[in-house]
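To start, I am sharing the structure in question, which I have written as structure tokens.
Each chain you see keeps its place in the complex, though not every chain is here.
Naming follows writing order (A and B), and every chain is counted from residue 1.
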Amino acid sequence: MSINVGIIGATGHTGEVLIELLLKHPSVKITHLYNSGGAGAQAISSVFPKFKKRIDLVCKKPDFAEIKKDCDLIFLALPHTVSMKFVPKLLSLGKKVIDLSADYRIKNPKVFEKFYKTGHSDKLNLRKSVYGLPELNRADIKSANLVANPGCYPTGAILGLAPLLAVNLADTDSIIIDAKSGVSGAGKKLEKEYLFSEIQDDFRAYKVNTHQHIPEINQALSKISGKKVEAIFVPHLLPIDRGILSTIYVKKAAGAKLKVKSIFELYRKFYKNEPFVRIKPEGQFPRIKDVVKTNFCDIGVKDFGSSIIIISVIDNLLKGASSQAVQNMNIIYKLPETAGLL
Amino acid sequence: MSINVGIIGATGHTGEVLIELLLKHPSVKITHLYNSGGAGAQAISSVFPKFKKRIDLVCKKPDFAEIKKDCDLIFLALPHTVSMKFVPKLLSLGKKVIDLSADYRIKNPKVFEKFYKTGHSDKLNLRKSVYGLPELNRADIKSANLVANPGCYPTGAILGLAPLLAVNLADTDSIIIDAKSGVSGAGKKLEKEYLFSEIQDDFRAYKVNTHQHIPEINQALSKISGKKVEAIFVPHLLPIDRGILSTIYVKKAAGAKLKVKSIFELYRKFYKNEPFVRIKPEGQFPRIKDVVKTNFCDIGVKDFGSSIIIISVIDNLLKGASSQAVQNMNIIYKLPETAGLL
């Protein structure tokens, strides 16, 4: 079987990484590459010289007639608030859509508007979208037409907290997520703060407890725990290109009772059958290098009596974006979930 | 006035930085450089080629007769548990001593033994040592014969928390210090984990809530607040050479009352007259680059209702080690506190 795939937004960071992944995927044919509509046509190998002698396609403005004819699935690798301009049309053509932007992640349009500074123009499909975190939503993803691929910080934070919250072991008023991300998370913005001389040999926090990924994290954690969660979230910028490490601090809920012999066992069992989540041996914590360029999320957890410390790592452009999108595609098409990803 | 200074442990990281600082100090003459006793004599400019044409001294094993004659003050830039072999003799010669190791920081010898894996051999002087954090202990430092220069993590954490704890605004059971340090904090250990290929493009936590700086932090915070503090402390290793950023999470104490108009004002006033502590404008947080190669500690603080987030940054080898030692020397000798440091 070969899935015919198109990408809209092929010239951005996540688009570039998607192309790379799909070129190596045994069951995918990339049929078309599109930009978001504003720019002229350009050979993708002149945008990214590394694709010379690997892929010949031209990246041009989206052509729905062509998509109708040549694509089974469309990946949207677009900036936030741009995706929702394309989704209704693509779904009406009967295409499967995996959206890597934030547009269809947050179910409450008012919350979306508050954090993304624009109203939601496609509330109908927003209601139907499936949050594409396979470890939690695999069943729904299988039959989804529109997958809202998770954000990078939420992926690491939610996978790190899910086992605890699923059994109500955490005091949901005291969750702190101290996250550190590589610079590629910011995409390719030409802003002074992303110059080499501003990043190298430096480290800083940003959007301290005000980042737009907060509602996405809280929505997922609340759903898992069945209670309203309002975590504190502080992201920081690492002088590296790729990877997120999240250090998570949780107080145990009053009267919490564990049904397995330890917190470590809880985590090990929760993710036992997951192909892309690995729990570190007891007492060990993960590092970014072990997951960079992979779709894995590695997690370490340790019990300190009244508190629990969890550390999770992912590659922000892969499990935090493009390879998780491919994992979702594999699920939709009943392929082995690891196809093209190991 | 010129102070005659000797350094024991001149070939380590903090020794190297001390030499650099003292060469530029207008009131200091470096009279002798010593190693810890085991190695042979070596021109300091062959150990550090960057000192060629700048300083001619030979680094050799300590010679107490020479010290007696030629030194007013000795800096000990030695590994932990080595300093206490030298201190009694140096004090008996009537010398001032500033010890950059951990040996005289922790007042309870049992706690020292637990974290540093060796008994304390000089409890007499341990009792008399003054903890050399000028912002808190300036008066005692003035008349000290033995200054225990603070550790790097403790300096950033304590300065970040002192204003809150001094007025009992913090729930002392809920303090979390998530610290990120450059690699130079590890000295010059030849271990696999400090190879370029292990650090570059990576990030990891280490000694999660078990680091030997924990008792030093808790001792100081408990003294400030008048209550037993047991903070959670997780250090991480940044792929940079120098600098520590500490992100500190505090819950407000139940019933806490602020006497000034805001937490920001509290911090601004607390450090108003400090030459080396700078509070960021309201709503802003500091970055490592602003303090690297300086003796400054920059602090940002923001009130989030039930929680307060504080971020402090220092250069771990300077305010976290060698330049703080020089600041202490300036205080002892009644020099302007900023001499040689601005």
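Remarks
Heads up, the rule we're going with is that contacts are C-beta pairs under 8 Å (C-beta built on N, C-alpha and C of every residue); 3 or more make two chains touch, one makes a residue touch a chain.
Since the structure is predicted, the reported quantities are computational estimates derived from the model, not experimental observations.
All protein chains share one sequence; of the complete assembly in this entry, 2 are displayed, while the total copy number is 4.
Note that in this section only the chains that are shown with their structure count from here on.
Overlaying the C-alpha trace of chain A on that of chain B calls for a turn of 180°, given as a multiple of 5. Between the CA-based centres of chain A and chain B the separation comes to 40 Å, rounded to the whole angstrom. Interface of chain B with chain A (complex): residues 174, 176, 178, 180, 198, 200-205, 208-209, 232, 234, 236, 238-243, 245, 247, 249, 251, 285-289, 292, 302, 304, 307, 309, 311.
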